[in-house]
Structure formats: C-alpha cells, structure tokens
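Selected chains only, in their assembly positions.
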C-alpha cells in the first residue's frame, strides 16, 4: 500500500533518504541472460549526477552504484537485482535551521501531517535524491529494450522558462549542459540561469520525449493503458505538474477530421495520437511532454509558518538546482524505460503466442 | 496483469463490451455500514447516459444498474459489491461494414495486433460504453467521501474547441447540456455543435475539476503520489490526451519565487500546486485539467486500410457524440472519487493512528 514500488512484471522498489547512509533499490523480474555490469548503470547515473556543471547543484555525490545480487558471471540470472549507492556528501548541518519550518513548495508540511514526524535533512525521502535509483533501475530496462527490441528512448529540454529549443539536433543533446537539442538555445539558457542564480530564484521547464522502435501491442486496457501508466510514471517524478501525449492539450481545439491519424499501406500518415490508440502502442513513435515546476529551494525570502503554526521567513541557502528540469531529462528517460519494459513483459504474459494479423505498419 | 482493475484498497474491476449482453463491475473493499441503493448509483449514471440531449449519441441505453451483492438491508456489508447493466440497444448491424477496417483514431488496429482477433461491434471493449461502470463504481466512492469526509468533487466543461467557459457559476453546471459553468458559453457550444454535426465532424474539449474538503495526507510517495494516481486514472479515460495539476504547463515559465505557495497561520496564500506537495494532499483544493480528443467516429470520409493492408475509405455512420468531452465530465468526477477513496483507505492502513502535529490549514 505504501508507494515505493513501480511496475508489475519488471518491478522496482526503492528506499533511501537524502541524508541517510545509502539509497538503493531492488529490480525484480529482469529477464535472465542479459549482460549487465555496474558500468552499464553508472553511465546513466553520471548523466543525472549533480555537479556536472555550474548549472546544477554543487552537491558532490559520486553516486557510485554497486550491484549486490542478480548478476552472475556478467549475466542477469532472473533473480532480484539489488543496487546500492552510498551517500557521501551529506551536509546535514545545512538543514538544522529549517528543521521546524515548512518551506513553500516543499513537502515538509504534508510529510509531517501524514506521518506525524519527518526526516527534515534535505527533504528526507521527498528529496530528488531518490530519483538516482530510478535512473539506475531504468538503465537496466533501457539496455534490455535497446539490445533485444531495438527500442530507443530520447528526452530533451524543450523549454526553460521563456527560452524554447527551436531547432532539433539529436546529436546536440549530449553536448551541452541542458540536454538541449538546439545549441543556440543552450547558450541562451546558460545566460538565463546565470542571471537567475544571482537573483537567488529558479525556473520551470518542459521536457519532451520520443520513443522509437516501439513494439505494437503494449498497454493493458482499460485502466492500465500504456499512456496511463506513462502518465503515472511521469507525474511520480518530483516537480512534474503536467503530462501530455501526442498533441496533448492542443487536441482541445482540434477536429476529428484532423486529429485521427489516417492510415495507408505504407503506414500511418501522421502522429497526432502520439503512438497509442485505445491505450495500446501502435508501433508509431511515442511522443510526450512533461511540465516541471521551478525548484522550490531558493534564496529569495518566502513567507511561511513553523511546525507550531507561527509565521516565519524561509530562506534556503543549501546547494540546489536553479532548474530541476535539467536533471529531469535522464529521469524521464528512465521512467519511460521502466514503463515500456514492464508493459512488454505484461503483454507477453497473456499474448506471447499471438500472431498479429498484419506486419507492423508504423511510419 | 491484464488491466481491468483500478485501486488497491477500494478496488474496481470491470468487464463488458459495447455490444455484448451486459457490462458490469465488482467494487471490492467498500467500508461496511454505508447506506447504498441502486438509486444512489443511478443518479450518477443518468448524468453520463447517452441520449440526454441532441448533443450526445442517440443510442438509447436505459443504463439501469442492478446491485447484485455486498448490500444487505440497505447497508454495505464490506463484501464485494457486484453491479450489472444489461445492454439493451445494440444495433450490431451498424458495424458489419467496418468489421475489416481500421477506423482512424480508433483502437481497431491496436486491438487486432495485440490480441490477434477483436470484437468489432461498436469498438467492443475499447468503446466508451465501458465508462458507465466507472461512473457506477465512482458513485459509491463519491457518496462515502461526501457523507463521511465532506469531500466535494466537481468537474465541468472548461473549453470546447474554440469556446471557453469564461464565467464560473457552479449552479449553472447542471443546468445545461454541457456541464458548462458559463450559461452564455453553453449557448455558443450548442450552436457550434449543431454546425459540426451538419459537417459530420467532431471537436475536442478541456474538462477542469476541483475537489474541496480534501483530507491532508493522502498520497503514497514516491511512486504512488496522489497526483500520479490521478494522472493515471485520468489518462485511462477514453480520449484523454493530457492531464495537468495545479498550474500545469504554465509552470514551465514560472519562477520559484512565484510558484511556491506561501503559508501563513491562516493557511496557504495561493494554490499553484493544485493541492498536492511532494505527492501528498495538502488539504487545499485539488485542481486539475484534462484534454479530451475529438470523437474519432465521424461522417467525413477518412483514408485507411483494411485488415489485409489494402487501402480503404472509412465513413462512420453510427450514432456518436460529436464531442465526447461532454460525457467525460461525470467520468472525470467518478475517477477522482475512486482515486481519492482508494488513497484515503491506503493512508489509513499505515497511518490511522497518526496524530498530525498541526490542525489542517488549507485555505
């Protein structure tokens, strides 16, 4: 009932607080026989790691992952994979002065009211630190999807505050500090963030994603539609406030004669649907967008109350990302990998023998 | 693994196709001792029922619900509640001519590829007919939430194509054919739909919702955040393409100094978050929006292929809603009721004894 697990067939359960001794997870259900090493996971973790540039938190976490089980002689065995990352840079003293305060935009108030007590150090369980294990587990799913099924998952910074990525150069995404597919926009984002940091403020972002090489048939109507589980996975990421598939909110003004993707012998003629029909993947590319709120930890003083209900001013002076949307990019990819992997396995449980009447016809 | 259930504590499982003998559901886990009659459920079903006005499908389903179990002498007993609705107006002949076609925007192609065969009559399981059971089950949750906890759930038509509801008069919502809180907009929507029907086209919509009287503390981090389960529930509704909580996509351009809701002894000073912080309800009103695509069944000819991959033209002449967003309103409410009820029970499983340090301070 508690919510620290995701997935049914490829099931990931995580634990760990921002300032505890370690964070970790269990990946249960990984198919056996896949090559897997700590390095495979580390590569993905390094993309999310804090301190990669001046634009993310300067907390220095090595984030060295250790595989504790489920891999033997370099191959997954089908048994649960335990992963562990020790927390190494915990400056708990940073937090003592806000221990009795509710920081605006943070989960301090809700955790305290829900559980009656809370680990106030760095947000405890509500810290984005937890997302490291999502990326670690997602790396395993992603490797399987890529190697066995040819699925390719790509997310990027589409917009940061007022700055849009206008060009799309996939190769550029890994070449700047923002996972931005537009080199010029990346330069403007850097300037913008430098200004924000001086002001002590933060900014929201939009992350877009595309999954190509999708198998046809993934998704379990009527409640566990593929896009429903994707929506849940996205909205489970810290700071995400909205998720759109395909044309998203633009459909509100669309007509049926425009929106419904026509089909031809050569494939679909458009992709307004974003790769799902009736909750099931069509084989077209999955396309989606998520909205990420600005970091709540800012140096600008905010009005709040303390745990006794008395007015208090809050200034957050720790090390924080001015735009959490940056590091959200690999997290979005990881969560997509987890959901697609899980649904591929779920689909096979029931339908592994099904002969699809038509060869796939995406396009 | 198949996806016909939702909820963990208040668990709803549904069955039934558009043109089968009946649809039904099981509600497992309803607390005992609540008064419940078929009439309580029928009231909600009648709001969703087709054929209420000229603006929804003219299919004439009485949608008479029968309670088959779980209620004794007018009270819920805590045992599973079985609900049944017989399908009475099934014109299966309408569908024989599209039995081998993939209708653009529909699930015909994906169901066939996933399962190898499909019930083509009226979309079979992928029909919106299935949502009647969501409304029926949701009526039970909603009654409990309202009577025991004072939770009030309200959704409305916020936008239909180009027409926005500009005023908000809650009393007006039940007084027009569109669940629109703006009487003037409702008149314009009627005119707009009359035009669309003549053209044989359809239109998208945005449905907004607000939940007041929310208990503090609902939501199970880190994966089963309240808004994550709401996002999943919304995206599981036929035709929904996007879901936003609080300020939604507007957060992309917001700064942290603006977005984070300040607190005072009298309560929260704003509600950009939409009633959730860190995945847990704050006691503020839940606010959300969903985007609903235009009906795929239209009379305008569309280009497609048949099950052998050969080009074919598709015209849908059955009885269809030109704007499925209208009937989505009670469905959105029902799904919200199911998620909140489920999370209230989940919360209690772990935390029923917790003394919250502060009295609730929404506002």
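Order as written gives the chain letters A and B; numbering starts at 1 within each chain.
The rule we apply is simple: a contact is a pair of C-beta atoms (placed from the backbone, for glycine too) under 8 Å apart; a residue touches a chain by one contact, two chains touch by 3 or more.
Quantities reported herein were computed from a predicted structural model and do not represent experimental measurements.
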| item | value |
| --- | --- |
| Given 2 placed chains, full-complex copy number | 4 |
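Operating definition for what follows: only the chains that are shown with their structure count from here on.
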| item | value |
| --- | --- |
| When chain A is superposed on chain B by its C-alpha atoms, the rotation angle in degrees, nearest 5 | 180 |
| Distance between chain centroids, defined by C-alpha means - chain A, chain B (Å) | 26 |
| Residue ranges of chain B in contact with chain A within the complex | 1-6, 8-9, 14, 102-107, 109-116, 125-126, 130, 159-162, 196, 201-206, 216-217, 219-225, 227-236, 238, 241-265, 269, 272-274, 276-283, 289, 291-298, 300, 302-305, 307-311, 346-347, 349-351, 354-361 |
